[in-house]
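Beneath this line is the structure, given in structure tokens, with notes to follow.
Omission of a single protein chain aside, the complex is shown with its protein chains in their original locations.
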């Protein structure tokens, strides 16, 4: 299972998980998340090494879940893990390799 | 009402009329003959002045009711009045003006 | 005396149900001439049509198998019959409304699949049978019983449409070009794949009378005047051209 | 933290129903960016869709009026709404199956009438929602759940089809060409008349997995590699070209 | 069933039977009657046998189709033959085109032969006006509708181009009617 | 209702619950039993809560869905929580994944904790084999189907590529079962 | 939600209209300003008149590519705020069924006029029949309700088309006028009043457009472009139009409501007429053109001393079960003459203990009074 590592993400894990699950329940789900599993997103961490990121926003344009925004003030690119499904597209398209995906075992 | 004059046509009128009416009854008629009326085709005569006709068969190709055939042996062009609806196309397309339509009053 | 091509006419069928001077009658004969020229075996021919005056061209006149279906569905029925028995030579003869309005989807999909069907669309630019309503082929500005002020929409260019969908033989001829049309029908009969012929066929009753072409021969003459070949169109001005109908083989 | 473009999302809508890495999610964002760029008034926007995964792009996500209709019928519903209230900016977003298979007839007729509708066809070359059956856009030879041996039929070239039918703005871009696609959507929004954008949108779940593109990013990379502009195609050999997907504005 | 009059107009397609029926029914409406009219349509309207039937009533009409004709107008032999047997005996009336129809002899129904086609060709220079000539005769002979109402009906339904011809045909018919009847 | 055994396999999408159910049912058929099997589908099959239910019977099955489970296999905590209350008291049996599920304490149903995922990751080097490990345990513990039948089911429904892995997982499970049970 | 009286768009007076023309005028009077249709015999004159009239008064007329597109465009226009309609005959009615289900499930007001011809299939396109009555109720999949009215005169083609619009707007349901060829082409005296009563859609800013307190309520209906940011879907949905495709309660609730919304109000919807039934021992139950024939026959038989009366069904769906049941208690025999193979006779059987005799005729022609009288004499 693909999730991401990001040292900068600080929201407590447990809160993120709850939010995420709630979100799915509130939404609708006849087409399901394919690779996504109940227990899978236990820990999801993104890494946006600012050193590398050029704020080109390509990741943001190609994220299928609108997770990636740029902070208008700081120019920083942020990923909202509540909506991230761990598809890996952002990481694969970033020209700077600024996003890393980490294989996360269930539990 | 348009019908045609043809001195060469010899079948007895009465027989032609009967045939024609019968034909229509046996056929199907949800779309009807528009200009065609019960009493209208009382006398219909075609004229194929052989002098003029070049057996080009354009009339035969454009007759919507397959009335016009060429006698294979004599090369003569014949019009079967049993099926003719008097549309006037043959007369209007004949390059030699060999077919004449005659206005025929009812009765 | 016998009618021309009598041997291709189903026994028991008397006069056609068409109005005097209807182009569909002319087309009915021209198709048979093509079949006659090629000496096709009528026992192996299946003619499929939808609903409309044009749909009566093959059914029941033609003395092969005829399948008179539902409005718009001729090509879907034909697809089933052809796929199950590929030995049949399947020809679809139907109207512009039938094939391109309600039946437009089957038309483009049959073209896309390039199934070996010979489609002859008798285009009179109107709904003849139901009383002269606008069709998707009615020229902009024409009067019909639903467009009293003149048709506000553009018509399809049917040949462009089926070409865009994937047809592999495409032509347009008028019944007033009988020799070319017969020739084209023969080519379609010999073509392996989806063939489409747009046959312009005047409807004096529903189209002509509303558009100042009162008598059948007026419509015939009008078509003779307006139908030109692609080559001939080249020298013309925009205006001159707008008035004309370009005919010819567009894809073969 | 908020999602990107949150203000265009209907309150109460949480995560999308799409599979991870579904191109439809990307397209969902790109359309909103175009709307955002043009500062469109969402209260005057109506989004119409049919049935399928793609049909869920606007419904219920977009915070304007959304009309989620029947499979294939989006354009017919949209035509009614637009004609009655021309002040609405009506955008149709739906799938390739929806718009061009079952809905093909409405597509070509709406194009013919040149009604001011902005149509975005999310083409994933497959029926995503029902489990990966072949669509009329599935490339010949591709594996689907109904073509285990590879699809025997040719796909539509949707842009050619709608152009042949009469559309007045036609383009094709992939979600992997986000800037061009946004640009094109903006042009369609500003165009008066029938606009059609074929947006290539990968379906990793139903298409990718069957055709050796196991992970979402594989499909993205594949599209990036294969989508080229018309100009770029010029130098290529037949073979090279066959592999590519030509993108660009074809009519504007 | 008092207060009910049933009229059948008949002929072949193109003779204007349907129009005459429309005008007659419309006139009845103008006169304040309850009218139910029906006519051949599609195939029949254009084809050989064509008819138009009007039921006139002082109150709402139950069965709106014609059951037995009180009056038959026959503009062709075919029409006459088909419908002459269906006219109410004794009180019934048949108007037929003298030039086109040879009436039967054994019918117990009053017959009026009218040279409608002949008159319209010769006097009105238009064969198509025979239908209106018949209406004129009918009105004069029966007063089933008022002359004013039928004139109003003509102005309502006939295009300006043909209006004066039709009004003239109506007058001609009424004259003929006075003669035949009187 | 004698001669009926109802088994519910449950977990989350992707754990192979549906496949395990298919194999179990197929094995039952090979053993000559009447089987009715149903499972989550569409959304659920891929989503969080996924289950597969098989009713085993010696004769035709009336109601083909599960009413009360005789046996529950729970491969996730969510599944355990949802379904543990629905197992027949006293005679029932719950097999759960030791690594993933913490069982409740107050249930009057026999529990067997199986380190299925753990074993399959460690011994079989493939997390995906846990479902088959469970089948092995189940067979050993209950003989609900014969080992031969389940092997035949695997050869019928599992593609060659994964067949030997699955057979190995089955053996592993049966070993675990012997230990746990015995 | 209320009705109001408006000036008739057509001058007050007496006219001589065919049923098809009258229906078009009735629609215009009801405020119909959108028509989408596809030609089909014997309904085409209706469409042709709508083309002319909507052009005159500034509505929208469009001839679509087929009947599926027609009804779909009507539904789209209805949500854009239009009183909208289409007309067709059997084959087109069959094609419309999926979308009719959509209209019922999304509670979209719209009017469909079916001028029935002799079916099944293409059958006899110019001839009369009444074979689509059961289809009107059951043609689409799943359980839903519609309202179907049965005009017996040109006047009622006007009146009932108007009423169909009003009921449709009031109950947010597809309303059908089940005419037949004989009525469509029947030209009769029509009275147009100076004012007509029209019903307006209930509006409520921010109100839930798909649910309401009470299990049989009719929610308010905003239009597109009013800033309500509507979410309309043919999938199971909640009060605000969010899809609920996995929730048993949501589905049960919605299906029940769209059915009860009509059935629980059936007394306000259903109209029937009694003729000579007080002392009747036999009753004719009839509708549409055939009710005219029946009334004629019944009056004749009364003259001969036969104790027969007639119940006329002006509403076909929801079915007038109570009126029929009441007659069933009074008389010994019920005869149901119909231009089909006994479709309404079948319904009548559900509600009465007495004998129900189906007098069915499917030869493309109207039933003659004699046929009914003969049957009445025989039984």
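Points to keep in mind about this one:
Going by the order they are written in, the chains are A, B, C, D, E, F and G; count residues from 1 in each one.
As a convention for this text, a contact is a pair of C-beta atoms (placed from the backbone, for glycine too) under 8 Å apart; a residue touches a chain by one contact, two chains touch by 3 or more.
No experiment lies behind these values; they were computed from the predicted model shown.
Note that of G:30, G:51, G:80 or G:95, the residue touching the chain absent from this view is G:95. Here the missing chain is touched by one residue of C:10, C:154 or C:241, and it is C:10. Note on the undisplayed chain: of the listed residues D:127, D:173, D:196 or D:250, the one touching it is D:127. Within the whole complex, the absent chain has one touching residue among G:27, G:125, G:212 or G:230, and that is G:125. Looking at chain F, the residues touching the absent chain are 22, 25-26, 28-30, 32-39, 41-43, 61-65, 67. Where chain C meets the chain that is not shown, the touching residues are 10, 12, 42-44, 46, 48, 59-60, 63-70, 73, 76-85, 87-88, 105-106, 109.
Mapped onto chain G, the interface with the missing chain covers residues 68, 90-91, 93-95, 97-98, 101-102, 104-106, 116, 118-127, 129, 131-132, 134-135, 137-144, 233-236, 245-246, 248-249, 251-252, 255-256, 259, 340-341, 343, 346, 349-350, 353, 361-365.
One rule holds in what follows: only the chains that are shown with their structure count from here on.
The set of chains in contact with chain B as well as chain D comprises C. Core chain by CA centroid proximity to the global CA centroid: G. Chain centres here are Cα averages; for chain F and chain G they lie 56 Å apart.
Multi-chain contact residues of chain C, defined as those touching 2 or more other chains: 101-102, 104, 129, 136. Contact with two or more other chains is made by residues 43 of chain F.
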